[in-house]
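Structure first, then comments.
With one protein chain withheld, the remaining protein chains of the complex are depicted in position.
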Amino acid sequence: MYAVEVRDHVMIAHSFRGDLFGPAQKLHGATFVIDVAFFREDLSPDGVVVDIGRAHEALKATLAPLNYQNLDELPQFSGLNTTTEFLCKHVFDAMADAARTGRLGPGGEGIVRIKVTISESHVARAWYESAL
Amino acid sequence: MYAVEVRDHVMIAHSFRGDLFGPAQKLHGATFVIDVAFFREDLSPDGVVVDIGRAHEALKATLAPLNYQNLDELPQFSGLNTTTEFLCKHVFDAMADAARTGRLGPGGEGIVRIKVTISESHVARAWYESAL
Amino acid sequence: MYAVEVRDHVMIAHSFRGDLFGPAQKLHGATFVIDVAFFREDLSPDGVVVDIGRAHEALKATLAPLNYQNLDELPQFSGLNTTTEFLCKHVFDAMADAARTGRLGPGGEGIVRIKVTISESHVARAWYESAL
Amino acid sequence: MYAVEVRDHVMIAHSFRGDLFGPAQKLHGATFVIDVAFFREDLSPDGVVVDIGRAHEALKATLAPLNYQNLDELPQFSGLNTTTEFLCKHVFDAMADAARTGRLGPGGEGIVRIKVTISESHVARAWYESAL
Amino acid sequence: MYAVEVRDHVMIAHSFRGDLFGPAQKLHGATFVIDVAFFREDLSPDGVVVDIGRAHEALKATLAPLNYQNLDELPQFSGLNTTTEFLCKHVFDAMADAARTGRLGPGGEGIVRIKVTISESHVARAWYESAL
Partner (left out) sequence: MYAVEVRDHVMIAHSFRGDLFGPAQKLHGATFVIDVAFFREDLSPDGVVVDIGRAHEALKATLAPLNYQNLDELPQFSGLNTTTEFLCKHVFDAMADAARTGRLGPGGEGIVRIKVTISESHVARAWYESAL
């Protein structure tokens, strides 16, 4: 299995609901460094999984509605805890849609799997990985 | 599949037995930077795999008996080569036990898989990964 | 000149005032990974600049009032833009005070210079450095 | 499953054919930082997946014919796009051959899987992973 | 002294002239990860050294003529060895000009020093630093 992975980041505010979260129940924030990996069983006729430039653009477009936002105020996250692992799945869904609708360019049609990794600090990260 | 991964480190001395190891048969040491990833099929009601703070604490407790030790003198490692890959399994077993006995807090009961990665330098690392 | 540097991090929310900041005028947030370096002209009788363990503890104590906070609501930052470079100076002042008042332990009395570096993402960071 | 991973790098020139590649159709170049992971179901009698020193040597021998080359001029790549993901497979094949022919030393005979990761920048990388 | 540093990268081909360079006399290439740090004695009225967004844009504009190029064919480098340290100075001159001509936006007028660091691999980098 082949994979190509690209990186970008967002800077957001949010808070969590639930005793589990201790001090993180207060409004705080994070820099999320986001890696998205696209998997194909074999390479496209061009010899790629997907064009790295287009993958970067698609990731940037996916992240734009989140960047510099207070996630607590976004309707799509209403009533949800926007934990790092939750956001991995959110980005996964958007990138899977980008693959299915051709926004990743040639090669994207053969993507069979996506993995989204979000690093929240130098000592903690999360990921979500699934077949399409 | 979702994962959350936390990082900590230990500084230890040890030596290896066997011609394979060349100069590493002598007493030397290592900084081991240890990443432990916990996997769940879906998120807990709080929206997490496991609380990152509790995961950090559980990892620190697991590592405490190793930190600042000469592993050659610890009874649990008697007659064994404490290679990086061997220690991945050692930490895996301890973290699996922490998950099974509830020491990871809410979310920990649903952990189905653990991966332990140990970096021994900027050019070498090892890991052990298994279902629980 | 010798230096010893330790690392920790905080996760905060904040916003900026001024057209310069564009979308960062909205409430957003950041993970700040903070490195503090202590400088001495020569080593202490123990052979250190400062004990790394005590340096980590002093840094953690300095950061505790910031961690998981909305910096816009902290009185010490009222009317100020808590930019990455501004916060470098804030941490510098606290660590300089820790050095002067003996909270860094033996070696700390000889510190002549401090540098505070804050990484806000994988592509941007800031620092403040000055003699004591 | 256990794994041990080693790192090395090459600095090469190349160009790509196909509209997909935009400006990368011109002759340019890359530093490729290459991680090769070897997998075994259990550890060898020495307690290793494979000796890290021999793994580094085998990787260096594999990379030597590529280092400081214009890949466009190498006969083995004639008519092919030497993309990052393509080169992952190229290194995979060579390392798989090294494992099968005993060049990884004791432990190498039990390798069941190899993963080759190539980082082309701080924001993009690719990998190829397969059972042997 | 305050500093703000931003990162970007280019992928180029080149060759060197001189026995010193051994195999690097052949046409090869590199990914150069470039960090540019801007220094001010104190912060601007906005509380910044320079706006990080504008600094990123100015760096990207400086690097555009180099990216995806064979540096051996660029007239500005004719007869010169485009070593990593040489390119640090090249980027320094361009960024110093950006500062002097106001292209870094508010704060840029007070920049007194610039440092350009170029990483060519995980084990080698160079830098050039000077007062303006």
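In order of appearance the chains are A, B, C, D and E, and numbering begins at 1 in each one.
As a convention for this text, a residue touches a chain if its C-beta (ideal position, glycine included) is under 8 Å from a C-beta of that chain, and two chains touch if they have at least 3 such contacts.
Please read these numbers as outputs of a predicted model, since none were measured by experiment.
S.K.: Provide the residue numbers of subunit E that touch the chain removed from this figure.
M.R.: 16, 18, 20-22, 80-86, 88-89, 120, 122-130
S.K.: Tell me which stretches of subunit C touch the chain missing from the display.
M.R.: The list for subunit C reads 1-8, 43, 46-49, 51-53, 56, 105-107.
S.K.: Under the stated touch rule, tell me which residues of subunit B contact the chain that is not displayed.
M.R.: Residues of subunit B in touch with the missing chain: 7, 9, 11-14, 23-24, 26-33, 67-70, 120-123.
Please note the rule applied: only the chains that are shown with their structure count from here on.
S.K.: Are the two sides of the subunit A and subunit B contact the same residues or different ones, given that same means over half of the numbers occur on both copies?
M.R.: Different; most numbers are used by only one of subunit A and subunit B.
S.K.: Measuring between mean CA coordinates, which chain is farthest from subunit C?
M.R.: Between subunit C and every other chain, the largest centroid distance is to D.
S.K.: Distance-wise, how many Å sit between the C-alpha centres of subunit C and subunit D, to the nearest whole number?
M.R.: So the centre of subunit C lies 40 Å away from the centre of subunit D.
S.K.: Rounded to a whole Å, what is the gap between the Cα centroids of subunit A and subunit C?
M.R.: Those two chain centres are 30 Å apart.
S.K.: Could you say which residues in subunit B touch two or more other chains, in rising order?
M.R.: 122-123
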